[in-house]
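Of the protein chains in this complex, one is absent; all others appear in place.
Naming follows writing order (A, B and C), and every chain is counted from residue 1.
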């Protein structure tokens, strides 16, 4: 996924195509579209780029930030310090200015003077009277508020050498049918650009230049990609209850259904979306749908997951295929609804009381959200069990550059072992939970197919014949088979991805992780290796774990489990499920709600190794 | 707790005070009182005894069993085979007769002939025409059904030499105000007894004889004991939703409240019991009550626990003291509601999404249910967090002989750090989540106390000052303190109990377990040691684990974790929380819903050790 | 569908319906409920209703929550798929199943605890969504399976309790349903087959959510405050007698009375339930008048039975949602997956 870094030759003292940018605004002021415009323009310039939105759990009037990292080497994980900060929100001037790296720049609205206490010696302040320019050039509150955003885009275009033709064509696309608005946007863009050219030394030494890295890429968020996966997998029933950050997954599904799922003749819907009364309801609908034979799913986040526990246990025990998307946010409890975390890993895998274990897939980016969504439905039906796709707010709601999605038209859904009327007509008696094939997976039937397929599904004790039981033997038999069944999914789920130490040396250090921390780790791996600490990296993509996980652990003297939660949940599951000494697994964690950065990983590993030697390249942003 | 075995000298060929008895009946026929009568009579004879009820999840008409184990040596764990089976239910003749040990006896109703296919060569069949005797001696369906039970009690009294004076005085107590019924009971008792004397060789070689082991004991079930603990701890608010096997805990609490909690002047209640609309409601009421300052609790079982997840996370994160009793039953899902299991250990300790860890106490018998209930309220208030008392159906609903409960009248509830109006008046500003004392536990205030104590409790992100936050620092700070806080409870919770190998030799083998499997393990430990396999046994009584747990693991070459669930949940938590190699911890499990027996432990450990040598004493029932 | 015509052998004497099936073909396993339990009468009525409607058994789906009531789907329609889910959440499972396959007939059985306590939210929203489902509440005023705690519904056996009921108002599923805009609501008594069978059949035929509240006495735990024969009394008594688990065998209570008339039914505990059958001319289409009428009778201590309200104008879930007519479960993947060309086209907008 990561192409070899091809940094364009930097002019002396300058850095090209390695920019970390942060924009601080107020939510509800339309800055999101301006920021999206910037991010798309950089993408169209062919530069790998990411856009991360830090927004409040509120609708209007509170601080919000957008972080853009453009990196020719493909390193688009979050950066912890910024070359340039656009400080549009006086309420956060202090902290925004603090986050600029030494030698960096602050762009601010100079319509009003900046407090003296805010000044720093080691950064350059660039003031542009943006509010004033709006007042002078536009009329109406609404337009003035909106155009201030476009003005800073214009300033940045000049400072960073963002292609203005691209910006203009993007605006044309957006406002194709709104000539007046388009004109205002063009004007604002020009105002900002010209002001910068006139007053600042443009471009900054740190700036952008066209590349050709994105020819085969798209820019997309994980929730949209997952929704698309549901469409392609043939899911027809979605039940949900709104909750950040999973809401946009169902929104996108609904959107795509409108586009792809209308019966061409009647205009009727080849799908059903139920906005349930709560998450218990949503889970129940999904279970009912899976039982009756459609591909059904729900999307939720932590609090919803907790509410779904009872139904998840039922689906596990009664062996009902269905798919749960858990887009993680910062817990526990309501926590920080608009911040990211990997805090539900353990809750997902062992969800519900009693002995349960669930198949879970951990996409690392929107591309995997798409493919794992499809896998999830296949696995759910093949293994007749709930399957979880566990992403997080950073993956789900932020903008990632990924390779174009590919679809193989020969794909046919794996419906697993479902007996149809003819087959039922042939067999003598049908027993729902009988392990006929010895692979732990019984046959199922769908309601309405045939009287002989009828059976009674229940979450209470049952034996292999589907009969109610309170007997040790009949009960244990089924429970042991369930354990075998889930275990047997290990070779069927997405395999771990090994990225050996980039310098080709045999490493005695390992990193294990899952999910969206991937890009930060890949970058950290390069930094560490460059700094003389070769390290291998295994990315787990699913539970149950493949055998290669154990092999990897055995092969390394020390392994760091990198994760975004407080309690080292992945590490817990590893020591539980892989017979391996826990003291050789060390936790590297950061869980405060922000996407992980390479620096986080590098610093903690260095500290654990007791190496106080400063690695020159350990600060992202200085890595070309 | 276990007194040194003092088996009375057995006459040649006979076994005295070591009887395992099983009675198979139909539920709803009143056999429960007859069985209770038997169990109490044996108790009053001074013999350690247990009574285990295996009842269906149904009200009337299905098979039900009662198992009595009387053992002079104090071994009252479940026995897997029986000296004597009373087979009163034709529907289960087959399996009941199968469970008699070779050389044992079957008592059955010979009013109708026994099918020939049921006969076994190696057991003695004792037929008594009990239905016939009822028809001859009593009138009315109701009385006839009831008296059949008393007749078998009479027969057993003769066969086993159960003291008839004791039986009669127990009946007198029960039917003090119902002369007619008492007479019928006396008659039935005599009918059974006389028939046996006349037709069978009485007593059987295996029988009972008075001892004096119970002078300082009582017989009680865990739910009653836990309820009593709640009374003594001063709990005033209970909220619950009925669910087997926890219902009787709240029933008992209600009963005791009626007895001990009436205001002597007004007759009003010094308690409030809320039968909530469901478990979500019950959990919420308990959280609200704990927040407002009373000792509040709920009791539930697996499905309810799953439903309470969201509120548990809130209580953890907002630091609200409250107590949850989880009386475990067989999961997952609805599972087997009337069968026991230790299947919720993991679900309890990590309950709710996000990073959470909970203090949990694991009583092994009703005595600990009582004391741990009191501890739970103290711990909850001291550490300002939900505390779980995790028992199971076997402990909660069955009859256990335990030492008399002791109460220290100098006990004062530990309310933890609560600021009153005067204190608030003195301090400058109150911050709810500030670690003033550096011990991880902040101060709290109760609503209504003082305007200065007012703060806003929330499950969303908050910093040490109790302010809403979406910032990494403020959030992480509180989360890290929470982790320290729960960890700091390790020395405060009930410490593990070590029982070194009884032969005094240093053992290289260890057993670790928790909860109600204790008696089976103590017995197994004796059998193993006697068979040449000395083994030490550490019983964990709470989470977070004391340091001695790690020490014990280190000290033994191999440790067997004995538990009643499929997935080795205690083992998982051990390898997660104690830095110890998982491959030195082996699982010994039986989870089919029945209380554990020593044989289960012995057999599995032997098998793991690869020792095929039969230990002569490995079958309980042959151990005097 | 050849196999429909293959009823299980013999019984040449038994009457057959239009499908050539006997009532046996609509039966289930043996009941394990208490002798005389009202729920068994409801089971019998359901069997008769399905038989009479000539529904092929395997095209029916039966669902339930947890409770004695929740067990009853085992006792009818052996040839139908059944789903006994979790406590109080049957409506959601039914919604999902009906969502997946709109061509089957759905019948859900619930209890008053299942429906009015833990499941109240789900019931309300299934009504609002107008899922095409016959929803039967086997209403006995208690939690049978967990041994007789009070439920949230009226203590149907006790007229004497009315005063107390005013203190913690019982939840009446019929009034609740009407306030939520239910399209079909009826009430009956388990022992009144004459009335119950046709009501169930009407509910089955109704397109949309049909709520049938069936008063179905619990012969074992039916209880009323204040009554000396009540469970409360029994329970205290039981505590005395240690662990007694005696359940007296009882007989089903059966009634028969004419439209417009009222009848006093003596319950097993001696309580009196006064039923009044709707007069024949009653117009069930006016929701507000139905509400007023039922409520007024309740104040007088009478429980109105019959088809209380029906609104044929309401569109059921799929119609509102505009789902295709063919059940979603039968739509082939080819009609669901837009294919690689569409994906390529779409991705142009992600650049």
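Operating definition for what follows: a residue touches a chain if its C-beta (ideal position, glycine included) is under 8 Å from a C-beta of that chain, and two chains touch if they have at least 3 such contacts.
What you see is a predicted model; the values in this text were computed from it and never measured.
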Shown chains touched by the missing chain? A, B, C
Write down which of B:237, B:574 or B:588 is the residue touching the left-out chain. B:237
From the listed residues C:129, C:147 or C:277, report the one that touches the chain absent from this view. C:129
For the chain left off this view, which of B:67, B:251, B:310 or B:326 is in contact with it? B:310
Out of B:62, B:187, B:202 or B:218, which touches the unshown chain? B:218
Out of C:21, C:134 or C:152, which is the one that touches the chain we can't see? C:152
Go through subunit A and note every residue touching the omitted chain. 27-33, 35-37, 40, 57-62, 141-142, 145-146, 174, 241-244, 247, 255, 275, 277-279, 303, 333-334
If you put the missing chain back, which residues of subunit B would it touch? 40, 43-44, 214, 217-220, 228, 231-237, 239, 260-261, 263, 266-274, 276-278, 280-294, 296, 310-311, 314, 404-409, 411-413, 421, 425, 445-460, 468
At which residues does subunit C meet the chain that is not included here? 117-121, 124-125, 128-130, 152, 166-169, 171-172, 175-176, 178-181, 288, 291-292, 295-296, 299, 313-315, 320
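Basically, only the chains that are shown with their structure count from here on.
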Geometric centre distance via CA averages, subunit B-subunit A, whole Å: 45
Chain centres from averaged Cα atoms put subunit B and subunit C apart, in whole Å, by 37
Which positions in subunit A are in touch with at least two other chains? 310, 314, 458-460
Where does subunit C touch two or more other chains at once, residue-wise? 86
